[in-house]
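Left out: one protein chain. Kept in place: all the others.
Letters A and B mark the chains as written, and numbering starts fresh at 1 in each.
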Amino acid sequence: MDVTFKAVDLEIKYHTRQATLTALRNVSFEVPRGQIVGLVGESGCGKSTIASAIMRLLPPNGEISGGEMVFNGRDLLQVSEDEMRRMRGRDLAMIFQDPMTSLNPVFSLEQQMVDAIQAHPPNDRPISRSEARQRAIYMLDRVGIPDAAKRIQDYPHQFSGGMRQRMMIALALQANPSLLIADEPTSALDVTLEAQITSLIRELRDELQTSILYITHDLGIVAQLCDRVVVLYAGNVVETGDIFGVFKKPLHPYTRALLRSHPSNQVRVNRLITIRGRVPSLKDLPVGCKFAPRCDLAQPICFDHEPVQSNVEAQSVLCHAYQPGWTGKSPETLYAGASLSAQTDAAERTALEPTQEAESEQVVRTALLKVHYKDNIGWLGKLLGEKEGMVRAVDGVDIVVHRGESLALVGESGCGKTTLGRTILRLERPTIGEVQVNGRDLTGLSQAKIRPMRAQMQMIFQDPVSSLSPRKKVADLLLEPFKIHGIEVDKSKKVNELLEMVGLSSEQADKYPHQLSGGQARRVGIACALALNPLVLIADEPTAGLDVSVAAGILNLMKDLREKFGLTYILITHNLHVISFIANRVAVMYLGKLVEIGETATLFTQPSHPYTQALMSAVAIPDPEQRENRKRIILEGEIPSPRNPPAGCPFHPRCRYCEPRCASEAPLLSECPDNTHLVACHFPAQVVNAYLPG
Amino acid sequence: MQYVEKPTNRIGQLIDRLPILSDVLRQPLGALGFAIVFIFALTVIFAPVIAPYDFARQDIPNRLQGPSEQYWLGTDYLGRDLFSRLVYGSRIALGTAIPSVAIALSVGIFLGLIAGYVGGVLDNLIVVVMDSLQAFPSIMLSLAILALLGPSLTNVIIVIGLTWMPNYARVIRAQTLSAREKAYVEAERSLGATDRSILISHILPNVIAPALLLAAMDLPWVITFEAGLSFMGMGVRPPTPSWGVILSEGFNNIFQSQWPILWAGATLAVTTLGFTLFGEALRDVLDPRISGTRGL
Partner (left out) sequence: MLVYIVKRMLMTLVVLLLVTIFLSLLVQIVPGDPARTLLGPRATPELIQKVRASMDLDKPAYVQVGNFLWKVVHLDLGNDVFTGVPISRLISSALPHTLILAITSLALAVLVGIPLGVYSATHPDSWLDRLLALISISFTTIPSYVAGLFLLLIFAVKLHALPAMGLGNEGDTLDYLRHLTLPAIALAITWIGYLARLVRTSLLEVLNETYVRVARAGGLSERLVRYKYALKNALIPTVAVLGVGLGSLMGGAVFEEIIFSRPGMGTLIFNAIKARNYPMVRSGVLIVAFLFIFANFLADLAYTYLDPRIQINKRQD
């Protein structure tokens, strides 16, 4: 097999003031020519370190202390720095995670691209600036930047995140390198954008035959995009193999747990598998197998000796269980049914049954709710002819949430879901329309009047750590709600009670927020929100920024608390996997309007709005076998600015079913033909039929 | 293990603070700075013990002398011992710097908090007034006001306080503005906290730390400033031995004796250097802790 890149027994260390830490050890894997290899792992496993190491761009305190990196036959560790620099950009290229900081803000696109192209001209023949400019325009066009010839003079901040990421790809691939390293290129992007970018990457690979090392934590993307996969845990490669093999028959206990804790909509379960314990910090690595403390199969040998690599058919795995002489249980017994291609006709999903609307009371209700932000121009601006813009964050939303329901508000950036959630809690003021919570009209009330009612409606904020006051200990934070509302409590008892409720040990009480992990901080946030027994809880991206297994724990917790306290949830998220696990109704938003709303199952199987369809098909499911089967709808273009929504149906410029009527007439949210849910489209029947197989 | 509410323990807090000191001392420049500040502090406290002579004691026959056994650093134009005058001068330096900074800080914090949190017209008003105060080079402003009020220790303190205040107000305002947008403020609001309680118990503690640090690092500048005003005769009146006064007298007699300028200048330079080094080392150590990226 022709191999573009091969890592052999790579060992990388970091020298810090306190100690020298080994970030990666015995790392070996291959990237065959023309293939996309996924490097997967949770945060702290060392995947970004590998990327930097291959490019030999480790920070000054990093050292490649052992092993080989063979690139096109040459050992990169033997190459001189000058030679390495020549290879960067020309033979080896990299795209980075955050498009917002990857481009220099004070130089125009043209300047940056021309410099890059002149540094590595095609065929190594020096080219003039104007030739380089032509090539730059060609590349930008190729990656889908509209109007490239004109926009090349613009500055990075004038482009959206998706556009910037395309530019990065253009920059990286312009010299046609043999190896492209993609370090989480789509983690910061919305789902439909992610689909666009991964599709673009695949196209370019097909065209240029570039070998790609795709680094990500998202199992779904790996399943959809990659040919091979390498699984990392705490600096070790624990499993490698062909994509179908690893996903269908995962060998390592960690891989099995990882797949099994993924809340994909293919698996109907009541509880997600979580991996107990935490990823060990580099300062505190266990002796022996690094995964042993968290492994359900661990035997004494696992704690004493590091495992060696075993080969099982086409996969390789680093686990004692595959060595001769293993006395414990076989990993295959772990989480039976871990394979996701199998349909489990599992237990009923309690509390996910559609609620009887007529009986249940309405906990939250909005009517014709609009939240518009006007630009503050002032008389001066008006005098000078500046136009007063308006951001229509929420543009006419009617929703009803009944007691005990869990409604998910879904949409991508700029759709208004967060604003809607905050307006329901009256953290924002409605411009037009009504908000009612628990029967009371909150619309016109002053903050002072709303304050006492706040106990009933609480929010879990998006960023777990920064939503906790940095100078207060956890115990103080937990007691804060009682202090604010003047409720006397037995302090020690209450703190312990709340901590236990969210599954935290009482040691956490004395810590400051910055000392907590993401998952712990999230739990503290939940505890604070639940302290006063609210009726309704609005969760803003409850799993954002959390690793798969940690997120699984949070989702399980939320489910348990819902049952225990009879909570009503409104979940704001763009993560469709989360929805399928915990929400029973879904409302899809686009540019401030509701486009579809109905039962979760219905929306997933029969999406009737073109945007919902695109969303559903863009979601990367961690099942490689679904790659070919599913209809993949890649949306064109990007979300328009909420300042300037298109006339008529807001979605029509990107809609594949668009007809002249859509540009002038905005569709109303109405019952769809089979009366299962509401949709805002002129011809939902046609749309649904186009989507369904057959 | 159950959580039990702990009483706040003074000794515990002290022990908590020691690691910071040792971190500071670990850097060579920080250690140097600390040493200088320490010596300065000792001089201030033990001035009467350290200084061999009264700072106003004149010895005309021995005026404008260089260093000798009797007068370690030499004498000034009135035969006063330079060493003693410099030693007592440290008290003047600190005695004007600390009250000035205290005034500037308290007024600045108050105005900055209000401007940042309340916003609107009040904010614009405060900003414009602060901008106007800062539109003068500080020396000019102080000189002008002192010209009118007449130079004296008290007036100097007031004037310096006034001149420095807009800076703190500005910093606090910026900090408050950014704190206001932070997620935890909104979280508190959603719990039902009033604006006032948020301001006092959540924003203030988070905002005050950088301001205190800034104030500590401003001490050397204030000392320099006061000395400068005294140098021009607009600060404390002789015979009070402000280092600036010593410089001024030395300047008037520069051709007869260079020692006063040399010693007073060196003292000023070394003291401000020491404070700055220490302040910066302190900030480097404290900063990550303030923003909370340390730990784990």
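The working rule: contacts are C-beta pairs under 8 Å (C-beta built on N, C-alpha and C of every residue); 3 or more make two chains touch, one makes a residue touch a chain.
Not measured: the values here are computed from a predicted model.
*Asks:* Please identify which residue in A:Y14, A:Y155 or A:F683 touches the non-displayed chain.
*Replies:* Of the candidates A:Y14, A:Y155 or A:F683, A:Y155 is in touch with the missing chain.
*Asks:* Considering the whole complex, which of B:A51, B:I92, B:L111 or B:L277 touches the chain not shown?
*Replies:* Of the listed residues, the one touching the omitted chain is B:L277.
*Asks:* Among A:L21, A:A119, A:M390 or A:A544, exactly one should touch the missing chain; which is it?
*Replies:* A:A119
*Asks:* For the chain that's not shown, point to the residue among A:N26, A:S43 or A:S102 touching it.
*Replies:* Only one listed residue reaches the unshown chain, and that is A:S102.
*Asks:* Check each of B:V49, B:A144 or B:L212 against the chain that is not shown and name the one that touches it.
*Replies:* Answer from the full complex: B:A144 touches the omitted chain.
*Asks:* Residue-wise, where is chain B in contact with the chain that is not depicted?
*Replies:* 29, 128-129, 131-132, 135-141, 143-150, 220, 224, 227-228, 231-234, 247, 250-251, 254-255, 258, 261-262, 265, 268-269, 272-273, 276-277, 280
*Asks:* Identify the residues of chain A touching the omitted chain, counting contacts across the whole complex.
*Replies:* Chain A touches the missing chain through residues 55, 57, 85-90, 93-94, 96, 98, 101-108, 112, 115-116, 119-120, 155, 157-160, 168, 171-172, 377, 380-381, 384, 386, 389, 641-644.
The rule is simple: only the chains that are shown with their structure count from here on.
*Asks:* I'd like the Å distance between the centres of chain A and chain B, where a centre is the mean of that chain's Cα atoms.
*Replies:* 49
*Asks:* Please output the residues of chain B touching chain A within their complex, sorted ascending.
*Replies:* 1-6, 182-184, 186-194, 197, 202, 205-206, 292-296
*Asks:* Across the complex, what residues on chain A touch chain B?
*Replies:* The touching residues are 281, 425, 427, 451-452, 454-455, 458-459, 461-463, 466-472, 475, 480-481, 484-485, 491-492, 495-496, 499, 505-507, 509-510, 512-515, 517, 525, 528.
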